[in-house]
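As you look at this complex, bear in mind that one protein chain is not there, while each of the others sits in place.
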Amino acid sequence: MRIKPIRTLAATITATLLLTGCSGPWNDPNPPADPEVQTYFGSFTTRPKHLDPVRSYSAEEGLFLDQIYEPPLQYHFLKRPYELEPATATSLPEVTLLNDQLEPAAEGEEVAFSRVTIHLKPGTQYQPHPAFAQNSEGKPLYLFDSASESTQYTLLSDFPQTASRTLTADDFIYQIKRMGDPINKSPLIGLMSDYIVGMRDFSKMVKEARDGDKWLDLREFEMEGLEKVDNLTFNIRIKGTYPQFKYWLAMRFFAPIPWEADRFYHNPGFKDKNLTLDWNPIGTGPFMMTTNSPNREIILEKNPNYRKDVYPSEGSAGDEERGYLADAGKQLPFIDKAIFRHEKAATSMWSKFTQGYYDRSGDGDSNINTATFDQAFTVGPDGLELTPELESRNIIVDEEIRPSIFYTGFNMRDPVVGGYTEDKRKLRQAISIVYNDQEYIDIFRNGIGQLAHGPIPPGLYGYKGGKEGMNTYIFDWDETTKSPKRKSVEYAAKLLAEAGYPNGRNAKTGEPLILYMDTTASDASPRSDWIKKQLAKINIQLEFRVTDYPRFKEKMRAGNTQMFGWGWLADYPDPENFLFLLDSRQGLVKCQCDGSNSTNYDNPEFDNLYDQVKTLPNGPERLAAIEQMVEIVQRDSPWIWGFNRKDYYLANNWVKNTKRHGISQGTLKYVRLDQEARAHQQVAWNSPNVLPLFGATGLLLAIVLPGISFYRRRQKLTIKAEE
Amino acid sequence: MEFETFKTAVLWTDYLIWFMVAIIVFFMLSLRKSPQNSEKWKAVFSTKLGMSTFIIILAYVGVALLDSIHFRKALPPVEGQTSTQVYYSNDVNSVLDLMLGEMGDNNERTYSAPFSLKSWNKENIKQSDGTTVRDYPELKHAGAHLEEGDGQAADILMQSLLALAKGLALALALIAVHRLWLKRRGTLNDLPWSTAWITFAIIIAFMTWLISLGNLYHVLGTDQAGNDTLYESLKGIRTGVLIGSLATIITLPFAIVFGISAGYFKGWVDDAVQYIYTTLSSIPSILLIAALVLLFQVWVDNNPGYFEVGLEKADGKFLALCFILGITSWASLCRLLRAETLKLSQLDYVQAAHAFGVSHLQILWKHILPNLSHIIMITFVLDFSGMVLAEAVLAYIGIGVDPAMASWGNMINLASTELSREPSIWWNLSGAFFLMFTLVLAVNLFSDLVNDAFNPKTRLETA
Partner (left out) sequence: MFAYIVRRLLYAVPILIGVNLLTFILFFIVNTPEDMARAHLGDKYVTEEAVQNWIADKGYDGPMFFNNEAPGVEKLTDTVFYDKSVKLFAFDFGQSDDGRDISSDIVDRMGPSLALAIPSFLIGVWVNICVALMVLMFRGSRLDKTTVAVFVGLMSISYLFYIIVGQYFIAKVSKLVPVSGFNDGLDGWRFLILPVVISVLAGIGSGARLYRTLFIEVSGQDFSRTARAKGVSETGVLFHHILPNAMLPILTGIVVVIPMLFMGSLVMESFFSIPGLGSYMLDSIRAQDFSIVRAMVFLGSVLYITGLILTDISYTWADPRVRLS
């Protein structure tokens, strides 16, 4: 009989489930962990593409790289507004202004160059790495002439010998040279060539000297603007003044790379085994990468050679109460190991967080989206409150305000929506009024996010809130609620009529006004639907032109768009990083480059002010210029101002020091865990419900049993017939 | 001055679906000539199952056809307009939209549950005294006819009974006419008509109920952007029916021409055709579909002039998708036809015709093609449901129907995240699932019967 095996199978499955069930929750997705090792469980959604600090630019890569690489400066973990502090350097860099003779510029003399001097802390060590390993004669141990000599090594962990070395100024210089080497495809090469003296010539020189895949020792090539003073001091000379340069020094592009590592990874045949700097980082930071399997998991472990680095003892207001200062003065990092697992679907990531298998709701991003929001928050009269379910678990909520803006741009070169005449302005303003981004935030972002009134997001110098910062072209001040109130649809319709489109129809020809919005294919329909409805309020018809991302960018470069959604995340917390998005010299069409001015906004008055803001130190003069710029672009309305992003990160209550930093991601070293509480809670939260199992078995029996009895009856019937 | 009030907007797929229906009707009529074939059809329809599934399929096709007559409303001229040019709205409507009444326009702000009067999410509501409370806002359209103090449940019950009564009355009237007609022709007892009538009455009553209640409430709730789910699901019928039929139909000519010529002419033609279909079918179909869909996307981007309104573009893409699906499933039909032709061309009468000097074309047309028609028909009905189901998977991969077009695949795809919300949003999934399931089930059952009746192999066995 064939029916038996099905039943035995079901029985076996039930039995195995019940047996293994004794050892812990059935649904634990994490591999069994050693309770002695402090292990953090995290997740990542987008797999990192590049782990070379000179090349990587995306946040999902920063999640790992910022724990491994240490640039000269870093951001203070707790202080807000964001504040720079030295990391591997002893202090913030000294900037000397120079004249064209390279001498310190006198008062009032024109500044040709700035010299940035960086002093390093002594004794910083690299993580253990085979690149430093030497044999008894002091020669590098792993240096091969051909690929056949190294066939036994396929992973970095296959090399038995490792060693370390002290960090020197040369390593920083080497990295800046790598930035200038075109083969490394650094996204900053264009920008930095405009600033760092001699980088452009260096690029040419190195490009000519390169011989295939062989290692090119960049130490043999000089870059004019780089100067090593001693082992712990070096200078970078930049053109003109560039006060924002210090912020770049806190980014991983300026983290040190030892030349030994570059040589090591250029061993013949290593590239074919993914043994490259792009996949196997080597840094001085608190953690080192020990497993890099981006399809499954990435594991960071504590760097045993990590320098003396202690938890900060000062913070901003409220940090004390939240317990962020409890660990002040203790040596970092607190955890021994961090396992980040690849998680594609936001919903399953969320499920595992609520089951206690991830320590935070998300690591690279907060993972509080429309699908998960209702499970996390209820919006009460006093704003966001945790749902009772999460409240009872003492979930920790951390707010992260990223200096960012998401907006809808008008192509200023477009004959219909572009242009600087009064009626075109009115058209754009009318659209901006009916395009109710607050509703967008409410529906699609669950009210998380702040309506933008201008290009500068909150938290940055020059931002203004309340009545002062209100965009008077779109809003009126409502005295009763003390908040801006969007102008009425009727007013927008009136503006539209004045712009030459009464009731959405061309006043001369009667032709309906049809606008086009470019989106990428991934846009789901509810959003597009919503956008259409906004414009339909004043009878403007909207059509979508959907394309894939590369083609969308191509259209943007060619100025072939009309309206489009766009966003910008700050590189550093300075208004200059947002105002330059409207600088005409950054215009995509104008500069025929990948500039950052997506709308091709071109206003000489604005450009002039921008030049001032760029070089001025913070102060009344700079503030006045910024105010003026904001007023100009509010009037011209090249963007529908959209919103500034705000995120809420949730953490289970056994995780400590979870404060989020809006710019830097190198905060893992501050995190502390209570593993016992975690193990306890995981068991409590995950008692399996075996009812479906019994249900299924019952159903199976209900199907099979009548079959058997029928069969028996039929067999008997046959016998009777034969009699 | 006179103005036209609407302009027909015929989409490519509209042409094709009407053309297809015309062909099928013609095909059916021509079959009546051959007594052998009409006998087989009788076998299909003489079963109750065949009759009722056929009526259900007809209902789906009917809705799809109604949704395939498109037009654009004229915009009223603006004051002071100098030219007499008439402009038309960019919204393309169909006859189905007219029949569904307000359903398509009754948009809410966001999610709401079936038959609910309030939104699914709490919002800040400003009260008349200026204070703000956080509560579930009233829906704009659902239950707008209710007076203060009216019971909702009682109203739903009353309206339902009214609608069902109306629907049944309509159905009975139509059935009576049909019965009279049959009686006059004397064919009343040939087929299980009562089954057909019962199915018909149920469908009509159900549809009337849906339409009349759908205009008063959101019978299946609303989706994230506040669109009525029932409306979206009903609009998905056209997409489902089209993708099921067009994908096979479009590539049919290729399959027939290639298959027959390979089997008939043999030699290098055969080699070439075999090479083509082996090559095509050896590429994993998903990858081929993805590549072709992306390719067409690029073409559309480079030629925006071909499409006046968004729906036309979506339609163009949809047509391309059908074509692409056809290409990937084309090889198996081609192989079948080739094998059958190979067999047929060896038969005596074909050989004889050959010897008499009848031209190739005539032999193919007169002797080969008619004997292949059952294979084509069986493949058509068997592939139908597969294509409808495949659409959902394609939507998941991101190469499915354009989001501007309502489709069950897109709805089911969105539902995976909606379901894991707490509390879960199940109505989007259930609307699409129910309609899709019914169609596929009906077609599957019907195609089994057709297969049993026409496939000589199975006929032998069941005998």
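Going in written order, the chains are labelled A and B, and every chain counts its residues from 1.
Everything below uses one rule, namely that a residue touches a chain if its C-beta (ideal position, glycine included) is under 8 Å from a C-beta of that chain, and two chains touch if they have at least 3 such contacts.
Keep in mind that what you see is a predicted model, and the values were worked out from it rather than measured.
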Given A:R263, A:H342 or A:R527, the one touching the chain that is not displayed: A:H342
Omitted-chain contact residue, chosen from A:K185, A:K330 or A:K508: A:K185
Of A:Q355, A:T378, A:N503 or A:Q628, the one touching the omitted chain in the full complex: A:Q355
Touching residue (missing chain; options B:S281, B:S332 or B:N371): B:S281
Missing-partner contacts on chain B, residue numbers: 275, 278-279, 281-284, 286-287, 290-292, 294-295, 297-298, 385, 389, 392-393, 396-399, 412-413, 415-416, 419-420, 424, 429, 433, 436-437, 440-441, 444-445, 448, 458, 461
Residues from chain A at the interface with the omitted partner, ascending: 1-3, 5-6, 13, 17, 20, 25-29, 31-32, 49-50, 57-58, 154, 182-183, 185, 187-191, 271-274, 276, 278-279, 293, 295-296, 341-345, 348, 351-352, 355, 357, 548-551, 553-554, 571, 593-594, 596, 686-693, 704, 706-707, 710-711, 714-715, 718
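Everything below uses one rule, namely that only the chains that are shown with their structure count from here on.
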Gap in Å, rounded to a whole number, between the CA centres of chain B and chain A: 43
Residues of chain A that touch chain B when the two form their complex: 346-347, 350-351, 370-372, 374-375, 378-381, 439, 442-444, 480-481, 502-503, 505-512, 514, 521-530, 533, 541, 543-548, 551
Residue ranges of chain B in contact with chain A within the complex: 75, 77-83, 85, 87, 89-91, 107, 109-110, 121-124, 130, 132-134, 223-225, 227, 294, 297-298, 301, 304, 309-310, 398, 402-404, 410, 414, 416-418, 420-423
